[in-house]
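Working notes for the structure below.
The other protein chains are all here in position, but one chain of the complex has been omitted.
Chain lettering (A, B and C) follows the sequence in which the chains are written, and residue indices restart at 1 in each chain.
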Amino acid sequence: MQPSLLKNNRREFLKKLGLTSIPFILPGAAFSKTVVHENIKSDRKVNFEYDGIFFSPQEYIEKLKFINDSNPIEGDIYGNGGATLALEQKFAELTGKEKAIYLPTGTMANQLAIKLLSGEKTKVIVPENSHIYRDEADAAQSVHSKRLVPVRNNKAYFDASDLDQTINELSRNEVFKSGIGTVVVENPVRRADGTAVPLNTIKGISEYCKEKGYRMHLDAARVHFAEAFYGISVKEYASHFDTVYISLYKYLNAAGGAILCGDASLIDEVTHQIKIHGGTMYQTWNNTSMALHYLDGITARFNKMADATQVIVGQLNALEGVEVQSVPNGTNIYQMRLVSSIDGNLLQEYLETNHQISIRPPNEKGVIRLAFNESILFQSVDEIVKAFQNAISA
Amino acid sequence: MQPSLLKNNRREFLKKLGLTSIPFILPGAAFSKTVVHENIKSDRKVNFEYDGIFFSPQEYIEKLKFINDSNPIEGDIYGNGGATLALEQKFAELTGKEKAIYLPTGTMANQLAIKLLSGEKTKVIVPENSHIYRDEADAAQSVHSKRLVPVRNNKAYFDASDLDQTINELSRNEVFKSGIGTVVVENPVRRADGTAVPLNTIKGISEYCKEKGYRMHLDAARVHFAEAFYGISVKEYASHFDTVYISLYKYLNAAGGAILCGDASLIDEVTHQIKIHGGTMYQTWNNTSMALHYLDGITARFNKMADATQVIVGQLNALEGVEVQSVPNGTNIYQMRLVSSIDGNLLQEYLETNHQISIRPPNEKGVIRLAFNESILFQSVDEIVKAFQNAISA
Amino acid sequence: MQPSLLKNNRREFLKKLGLTSIPFILPGAAFSKTVVHENIKSDRKVNFEYDGIFFSPQEYIEKLKFINDSNPIEGDIYGNGGATLALEQKFAELTGKEKAIYLPTGTMANQLAIKLLSGEKTKVIVPENSHIYRDEADAAQSVHSKRLVPVRNNKAYFDASDLDQTINELSRNEVFKSGIGTVVVENPVRRADGTAVPLNTIKGISEYCKEKGYRMHLDAARVHFAEAFYGISVKEYASHFDTVYISLYKYLNAAGGAILCGDASLIDEVTHQIKIHGGTMYQTWNNTSMALHYLDGITARFNKMADATQVIVGQLNALEGVEVQSVPNGTNIYQMRLVSSIDGNLLQEYLETNHQISIRPPNEKGVIRLAFNESILFQSVDEIVKAFQNAISA
Partner (left out) sequence: MQPSLLKNNRREFLKKLGLTSIPFILPGAAFSKTVVHENIKSDRKVNFEYDGIFFSPQEYIEKLKFINDSNPIEGDIYGNGGATLALEQKFAELTGKEKAIYLPTGTMANQLAIKLLSGEKTKVIVPENSHIYRDEADAAQSVHSKRLVPVRNNKAYFDASDLDQTINELSRNEVFKSGIGTVVVENPVRRADGTAVPLNTIKGISEYCKEKGYRMHLDAARVHFAEAFYGISVKEYASHFDTVYISLYKYLNAAGGAILCGDASLIDEVTHQIKIHGGTMYQTWNNTSMALHYLDGITARFNKMADATQVIVGQLNALEGVEVQSVPNGTNIYQMRLVSSIDGNLLQEYLETNHQISIRPPNEKGVIRLAFNESILFQSVDEIVKAFQNAISA
């Protein structure tokens, strides 16, 4: 199903227009204005490479200066007070949780969540393709004394039935029980090209876990993309989990950092855990003030970005020799396939040189991975589509 | 291939006789004498249920008394000296390793071996159907900070190629490397009905691991069955591994305990590890003196037992309505299938009541699992076969 | 204060007789009969070396045989059922706790207790001279992630005020709090010559801990000596703690093993912890049946032993050139000082050769440490005192 079809009423007008078939008829004007961003060097640079704007050091400093000039940044001491506290409070509100806390990395956020949720129980059920299983270097086992049990269903995500099967197999095979503490969901799924887990699937998993007494953690590193493309609020997603982690550097443009949200009693324990694992940095405002800035108004901006994505994708698909598709239940990641007469590397070079648009080079199969993000609002939809059109003609 | 065909020359005469087809022609006399065991109550009781004799408390005490009467048992203090030291020295010699040490359980032996062999490296590759993966309650993760990576090849054991595939997949999927410390082999494989891993397979795995720099551990809980049925010495098996664990209670008839063998430098570290994990018991001679007794002359007795097994199996197969088979590369475990006119439960009762022979009840598929062990020598082959014959007639 | 003065009314008659000054007047008859023990080789051997009878392997086997002949021992499987269950139930009753569980060692019992009681809190307050601090090889830190904080008051035991001082100092010195989980008391104190912690001191500590929310563990390895010498029941001691550990080999004469008692919910968790730490042995009846035997009637026997101790000590003190004293609040451990004309080594040899009485050799200061235990009942008080008298004359 196309993301647009899943979206809320606000998107219905696009659907009714039969957007994907007649994109050029759509009055581009609706999307023609760039979001007027602050006057920094990156203001016209559109990237289809990352989940966020991705600043150079110079741009980052300029942006911090802009933020501070508008509204003086308040510092923090060891993560207490100032911009960091403000960010934590905003995230608590956004996710509907009692409390939120800043941590240096998503790895620490994920690991401490599963550690504290699981208590003395040893097993943590995770998606086989998740960051927590594949990209955290066995921290669960080597630092936190937990065993990650992957659900291996060869799909982008698992549902309650897959979960039940994995747990039953464990139970059949093992005489001595070490206890299942936490079940983890990642949404969207990075290693499945940004697939969003359907809300009903999440509800099914959540009901199953509540019945069995398992706690639940959401790796929501990029959750605003799911919100934007499916019109399901972050709060709604978060409501089905005990803890939720959101990244500060992927689309909130900080140089690093993560947020973990949950019950106050659990989050209060996290402070000590961060300290003993060596994560209590002297000052954190240089990351949190940036994230705070981008969190302000994010839903509106991301909705614009999702709308613009639909239009750009529709119009690119109308170009001769170009096919742009997302995976089923996709969010901001698309695959662009080109007829053999179009050279992807030349396309990349042309866009970069002439239009301040950066894309990745084609992979070994000739497919170019396009990540739509907030930077697409730095130029109008027309400008972007024409840039591709020019590049292909050239 | 039948175990008997794999065995050394000593078995050739059986093979030449075409044993399995004409078992009754074989002069039973060759096996007609029971091994004259000591005069304890269990001396006539044959069980097809366990890997060993399995004493009741009364029999255990009588046996200890017999052992002590023959040759006074020397006590130990915290595992030092006496029967325990004697047993350790015997096992070091038997496995060709520098040193051996007594531990309270196989779980502790396996876990400490992989912990010490792996050092700072996190991953330990294990058979998916192994005791260490399925039956040690996630001790590796929850106590020893190791991640067990199962080789999932849906076979009784893995070979170097399966191992390589598992490692390559890990390597492809994971960006951050946590290091592979140890590769584990179990032989024979309990959860595969006593399948023995072929020596060539072990050699292949060993060469692969040496090349890659991985250490190797052998869970040889029941290794003398592989020795007896395939004529490959325990020392030969052990020579391909850094450490070897052997159980004291499975066929050496102790009430508990395990032995770990390896380089002196590693075994010396084990002493401290046992202490901090709470395994340094005050006295251990009540287990080690029993194992020491049964270790003496074991190869000769087990060879007799393996020979008797061949004959009994052959003769049982000649009975109307009875089929007895082992798995490929099997050792002492056989499956007995009966035609529907023979009631397995009545068979069990008859053998118990009239012949001091105990078997397990049929499983849900009507199959009776027969474990051949040293106790089959307590009656002559003729007696045993006739007992089954009588039972079936009755 | 002398132990006898602290004891309950049952001892008043001794006190009234002014026992220590006129021991020979006391009618020896009251203690002249040995407890008629079973007919094993050790039946006349009195030792002043250990806390229990200390069997050789041969004696141990004979004793097990005797026990089994009287009442067949029921076996257990992995610590479930049989003599082990019976022992656990008896200990639960004895300590007034909901449940008890067998473990291979006191180290494991102590460590698992403090681990489970403390949860995520890191600090465990212990006596500086305790087994848990000095004799468990840093298991708390290296295996269980706990920090032991010793109370260093240079006394045999600490009271609530010492405890408060240690905690206040920690609090003053450390900015980041890692949480105090458990407070440990050892009673009697092995490294203080068997000093018993006064009940009022324990009550004071217990009130303090309850107010602060700290859990409490009692290392009661030798607790029946405190019961016997002070007339305070094991149940009374145990009532002030969450968990209580008692040794099976120190005076219950098993070859090894320990018991941990506490709430059912906590003890139920211990089963899994024993498994993952490698302590789940195949059979344990060979230790538990022995302990069970000696637990039966222990209070009566130990009271006799304590009475006999008073008389023996009194009469030895009346010998020319001999002084026997315990530490303040002592239990079964006494120091024997001899005038220089008496050679301690010759004394030892004489007692051993002629009277089946074993004592330790004098230490570097010429002091002989006498440990009174149940074996003193194997001869009459008169016999024992006369043995010393003869030895000194000779």
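We adopt the following convention: a contact is a pair of C-beta atoms (placed from the backbone, for glycine too) under 8 Å apart; a residue touches a chain by one contact, two chains touch by 3 or more.
Since the structure is predicted, the reported quantities are computational estimates derived from the model, not experimental observations.
Here the missing chain is touched by one residue of A:191, A:235 or A:275, and it is A:275. Residue in contact with the omitted chain (choice from A:46, A:103 or A:238): A:103. Contact with the chain not shown here comes from a single listed residue; of C:45, C:146, C:275 or C:304, that residue is C:146.
The chain not shown here touches chain C at positions 122-123, 134-138, 140-143, 145-148, 173-178. For chain B, the residues touching the chain absent from view are 116, 119-120, 176-179, 269, 272, 275-276.
On the side of chain A, touch with the chain left out of the figure occurs at residues 56-58, 60-62, 64-65, 68, 72-75, 82-83, 103-105, 107-109, 111-112, 136-139, 142-143, 249, 255-257, 272, 275-286, 289.
Criterion: only the chains that are shown with their structure count from here on.
Rounded to whole angstrom, the centroid-to-centroid distance between chain B and chain C, based on C-alpha atoms, equals 41 Å.
Residue numbers of chain A whose C-beta contacts span two or more other chains: 176-178.
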